[in-house]
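Excluded from the complex is one protein chain; the other protein chains are retained at their positions.
Every chain is named by a letter (A, B and C) in the order it is written, and numbering of its residues begins at 1.
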């Protein structure tokens, strides 16, 4: 069945991911949902003269759609979300990026004594053909879902923080063609989604990618009895584990360790052999080094997985 | 002119990079040198029954060839080292990897109260056709120079530690076809090289790649008056800055920041525009998260550099 | 007015701090509350043979009393909580400490491949005269409130995590004679309290102090219009700012920076002069380096504050 999670149905966006909110939609495993997400600034940066600080106030940033209730989802299960397509929407220039005060990897932090960077805004045309930065530079259109997660058991996490429930991972691999696996920690799962990026560099250096509103089509399935510690991802050629922590090496550590467990439990590898193989053929994507926790994905190509006994 | 830095010429290996040692060779800018490097365990792990702890004692590990004196090199210059080729040498199985006590990203550290991992050794055949792990798995032969650096001004750094002089960066991009730029901080430059890997995963997870002895051909040139804070790299399609620090986000921060300065100073970009462009199109390689400092390379594709004014 | 927040009134403990729960009590500014807290293991480690893992399951650990509604508290205000007294309660041996799996500064983490430490439990007599460890060692009875906080605006934070709402700071200075200042971020403030320690070393090395159930008397006041970014503390001789983050230097950075702002805004110091003075006379308490975020308090003695103009 195909559902539409429109702006009207969403009514008000969610700035946090948790179990204390009524679901806006209920779906069956196997259903498809078309979600109308809004950009991270809720569409309020209408031109390059709008200062981000004038329209966004913490914690009311990075608005999300949801929660979506998944019938039959119980703690200990896994929700599988396949990204089918991402279409940019809205009037051009529909992409926005900016420098925000005390945000970004190279910025002084609010707990320094330094002045913040200037608040510079750039609006750009985004089409499926590319992100048109200026007359010389066109970035490829490589859209992905910046924020996706399920509710923790007790906690409500602001929509800017990634953790073991998913959240604002800003991982470019959550893109059409891939499937992300999220742990169910509360009945119904409570799926949230938003924060689409038209493209993004590794680490999301200044803290803001090319933010767009979009229509995201996802297919939701339920894997009973598969209990995850951290989010995982799979596409045609790879399996990837996703860690979020600070400092960044802890995110890498979490991701690689989870990937070893995946190789051991599902592909029959010996623990030390999996450790060795990732030492020679593992790959790491730095997703973000700007959010309250940093995110890294570690993957192995599927062609190496036949080596499991 | 072609020089050969053979094992006989090297006589004894160097376990540290610094200015307090007589050069083993003097070259002119433009010369080519064929260096016979030895593997990180100095060839002492002759079969899988040899425990690493029985043959390697800190700080006498990761032996290097050099120092090579570059005629005309003065503080404030840059040495350019183009990697021409890397040939594996020695009797098969010539590749070795292992688990060492209290070493590797997932290992307890010596300052924990935990038992170390077991000392497991794997020896594998390595040819230009591949790294033959077992009957199912062949890793591609993607050789690179694990350790390369020039002498600091005052310091002598052990051969395991990367820093702004280069050193044990374990960056897989220092491979045939690429050119690495290293700062000259002492007269003659004092170039050291060694620690070839036949292949390696991002981060060098267990701390040991497929270590091999090799013949490495390099072309050495001198760029007068180009003063670098950190090592850089260039190949046909990319320019990359290389940072080493702890925690890992600091290495990424150093690399991206240096890359911005490179874009501003050599390609005419505005500072904030370079920051924006890397936020959307920058890429990061995690080289190692296991050495005393961690290394990351940040790059941008050259096709975006025409946008500088 | 004196309130009693008894076990009966509390009915069920809270394992998280947030705004989505009905207050168990309403107090006026100026009121005194006697809170019957329970130990971090909810009293379930009845003797040294009980394994912690058999009675505590994340996230249902570190139970708290509350939330307490403070009349008149609105976002932008500050709640002042003076600790009047802490009395240990319950049958002897009433103090408990233990090694938990994959917890503590020197422990391998769950994301390593190492075996956990053994689950060792120690129960000890605790009286106002001391903590009786063995025939040779008596630790002084220096009780404090390990966890105290107010609800964030949107988030619900598990009771193990400290942050800018307070929470599980494990700061020994929150003791009889001191006053802690907490930000009001939601109407009514929603004060939570629990996790009393009879004594604790700096950093709470193994992750568990001498945990006790206790009767804690506090006096609650409201400071209208004083808006805090982070918790603060004051006693007869000192003012202290409290930061929680990872890595630990970020917690110290937050604390010192907040203390500078306090000196500038309330005591008339020039920004750079405050920075200089703390460089020469500031003091730092490492509260915990074991919780999901680490906590540090930075203080200055009041005798130096007369220097503000």
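We take it that contacts are C-beta pairs under 8 Å (C-beta built on N, C-alpha and C of every residue); 3 or more make two chains touch, one makes a residue touch a chain.
Remember, it's a predicted structure, so these values are computed and weren't measured experimentally.
Contact with the undisplayed chain is limited, among B:5, B:222 or B:260, to B:260. If you put the hidden chain back, the residue from A:6, A:53 or A:114 that touches it is A:114.
Of the listed residues B:215, B:246 or B:283, the one in contact with the hidden chain in the full complex is B:246.
Of the candidate positions C:190, C:230 or C:256, contact with the unshown chain belongs to C:256.
In the full complex, the hidden chain is touched by chain B at residues 15-16, 18, 20, 59, 109-113, 152-158, 229, 243, 245-247, 250, 253-254, 257-258, 260, 271, 275.
Residues of chain C in contact with the chain left out of this view: 97, 99, 104-106, 117-118, 120, 122, 131, 133-134, 136-137, 139, 199-210, 246-249, 252-253, 256-257, 260, 272, 275-284, 286, 289, 294, 296, 298, 304, 306-307.
By the touch criterion stated above, the residues of chain A touching the omitted chain are 106-108, 111-115, 117, 247.
By our rule, only the chains that are shown with their structure count from here on.
In this view the innermost chain, defined by its CA centroid being closest to the centroid of all protein CA atoms, is A. Taking each chain's centre as the average of its CA atoms, chain A and chain C sit 33 Å apart.
Residues of chain B found to touch two or more other chains are 106, 117, 247.
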